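Down below is the structure, laid out as structure tokens.
As you look at this complex, bear in mind that one protein chain is not there, while each of the others sits in place.
Entry: subunit A
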Amino acid sequence: MKLPGVSAAVLTVLLAGPVATGLAATVLPAFGYLPVLGSSSFTAAPFTDLLQEPGFAASLFLSFSTGLGATLVSLALVIWFTASWYRTRTFQRVTRFLSPILSVPHAAAAIGISFLIAPSGFLVRLVSPWATGWDRPPDVLILNDPMGLAMTGGLIAKEVPFLFLMMLAALNRPYLGDYMKAGESLGYGKTAAFLHLILPQLYPLLRLPILAVLAYATSVVDVALLLGPTTPAPLAPRLVVWMNDPDLTKRLMASAGALVQIALTGLAILTYLLIELVVRKRHKAFLESGRRNRSDRFVRVSGLTLMSGLITVTTASLLLLVIWSMAKSWWFPAALPQRWDLGLIGSALSMNQAALGYTISLGLAAAFISTVLTLWHLEASSRDPKTRLLSFLVFLPLVLPQIGFLFGLKMLFLAIGWDGTAFAVLLAHLVFVLPYAILALTDPYTRLDPRYEKAAIALGKSRLSVFLNIKAPLLLKPILTTFAVALAVSVGQYLPTLMIGAGRVVTITTESVALASGGNRQITALFALLQLLVPLAGFLVAMTLPRLLFRKRIAMSGAR
């Protein structure tokens, strides 16, 4: 059968083609080769320039520490909460809250959080001036602190829901309850039983998402711009500044910086793997000690407190976005707007139909293509689902910083005349959307009990019929979730849309960044909301459709 070869080839071309050519076009300028600027000899000068940039070492350290810190804290929080509340009603409730939060784009969440915690933000307004005596905002450094704490917090607020969703997907397997019972009958507390017996089984499935989070967090631009330090800034936002400097020769240095960014992300991943190794060793020693940790009250209470705190902060931030989108004037210390204005909502919708149209059509197309391609590949290679090369390729766009190869990709599209077309933007989106689709769908697919298929084939059904009548309905929920994740990833793409779209293809995301550069909070809030509208719709459909379709089949409707 030739099919697995074909699907793997299609995926390889879609993923590796753009990345490889993009990288090549970044490596050349990094070593001084960019003929259009009159430099056509190879030199290490871009790297030496980079080393002489003021605060370069501090920028490297910030990218590393905020990225690794945010990843470790998010992971710890997700494990902490899951371990102590797994198989409880509270766990179900939190699940319902966290999944929609995933649809909030990073930038929108960061904007909302800054409205909440700034010295002139909502929290201070609530208690001013009656309790604090402040009739003017205090001059304290909360946002953009030099250590990057606000930025780390913003990243955690967004990464926890993502890792939690991945955890939920991993938990969706049989017999876990039996393991828990076995653990408890051996005298372990609930939390300990989860950590010792279940987590080691789930961890291999969480690993790739964790590394993706780590790569993202060490190279993030938008959250860093909104919440991150600026004296100096982390490396990624500085790369964008250099890439856009009117002094065009700075592009050479920016390309060198992109390579350094790749190395830095690599180093963060290595560090993480090292930590993983140490934890594994420790865990073994802990198991051998035989401690049962029967009382886990403190762990449970604190886990729930942290998780509900996070949900409260994110929900409050979103509500603030809603209020700001209707506020004409809202000055400190007023806790509610002084003047309202609902007119902007209508005019923003009517004036941005083109952007909204592109957002929706690109998002649906990218989500559809990547979901179908993933299904095709899984179906075609079901006998050997783990092709090494492919899992490496899937990993590549997730761990490489976008700026590292987008400029090169743009040159490629320009050279073949596709720059500024919706098709080229769609291809660029697919590079980033496909990995998430594969990530979200592979595990549920491979875990499907193969006996259904065998029984149906034995009864004389064709593979297509088996897929359509048996597998697809059984997998409807993960397929829809994959579609929703893919849609959300596509809508969130800023740099790829901006660079490949060349102003001819604009989405709500690129428009919102341009509009937000003027600092009008009402518009900023409104567009942040528009940005989350489309993904939210996707997640709602993914959550409710299986319930509606399979009302009478409890095991398939997702209710348990």
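FYI, a residue touches a chain if its C-beta (ideal position, glycine included) is under 8 Å from a C-beta of that chain, and two chains touch if they have at least 3 such contacts; residues count from 1.
The working rule: contacts and distances are computed from a predicted model.
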Omitted chain (choose from "Putative zinc-finger domain-containing protein", "SpoVA protein", "TonB-dependent receptor plug" or "Thiamine transport system substrate-binding protein") - UniProt protein name: "Thiamine transport system substrate-binding protein"
Touching the absent chain when the full complex is considered, from A:133, A:246, A:346 or A:460: A:246
Per the touch definition above, residue among A:5, A:146 or A:450 touching the missing chain: A:146
Absent-chain contact - pick from A:91, A:203, A:332 or A:467: A:332
Of A:8, A:27, A:58 or A:149, the one touching the omitted chain in the full complex: A:58
Touch residues of subunit A, complete complex, unshown partner: 34-37, 53-55, 58, 119-120, 135-137, 139-141, 143-146, 229-232, 241, 243-248, 251, 328-329, 331-332, 339, 341, 351, 407, 410-411, 414-415, 417, 419-420, 498, 502-504, 506, 511, 513-521, 523
